[in-house]
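With one protein chain withheld, the remaining protein chains of the complex are depicted in position.
Moving on, here comes subunit A:
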């Protein structure tokens, strides 16, 4: 999952006192919170509160440039339609994305199956 990229949640009022939190694991929600912190110990320590919101504002497949985008579209036209393609994580920042990295998208030239 992308939760290393959800530092927005860090701005919530997480108790500073970890002991207090451990004592209060009676409510299911707090129990879930404890579980999450056990899995992601660094949650709550990254700086920058609004990164999640800013990531949400920027949602969308990022390509290196328009040539990259057009090549990716062209390759997709020649491929078989996949079953429901899950959304992949954003490919940006680490390396220049290539068409192989990108999730398949079917161009919407075919009529909807709802229309029979």
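In the analysis below, a contact is a pair of C-beta atoms (placed from the backbone, for glycine too) under 8 Å apart; a residue touches a chain by one contact, two chains touch by 3 or more; residues count from 1.
The definition used in the following text is that contacts and distances are computed from a predicted model.
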Listed names "Glutamyl-tRNA(Gln) amidotransferase subunit C, mitochondrial", "Serine/threonine-protein phosphatase 2A 55 kDa regulatory subunit B", "Ataxin-7-like protein 3" or "Phosphatidylinositol N-acetylglucosaminyltransferase subunit Q", matching UniProt entry of the absent chain: "Serine/threonine-protein phosphatase 2A 55 kDa regulatory subunit B"
Absent chain, residues of subunit A that touch it: 1-3, 9, 11-14, 24, 27-33, 35-37, 39, 43, 48-50, 53-54, 56-66, 68-70, 73, 81-85, 105-108, 110-116
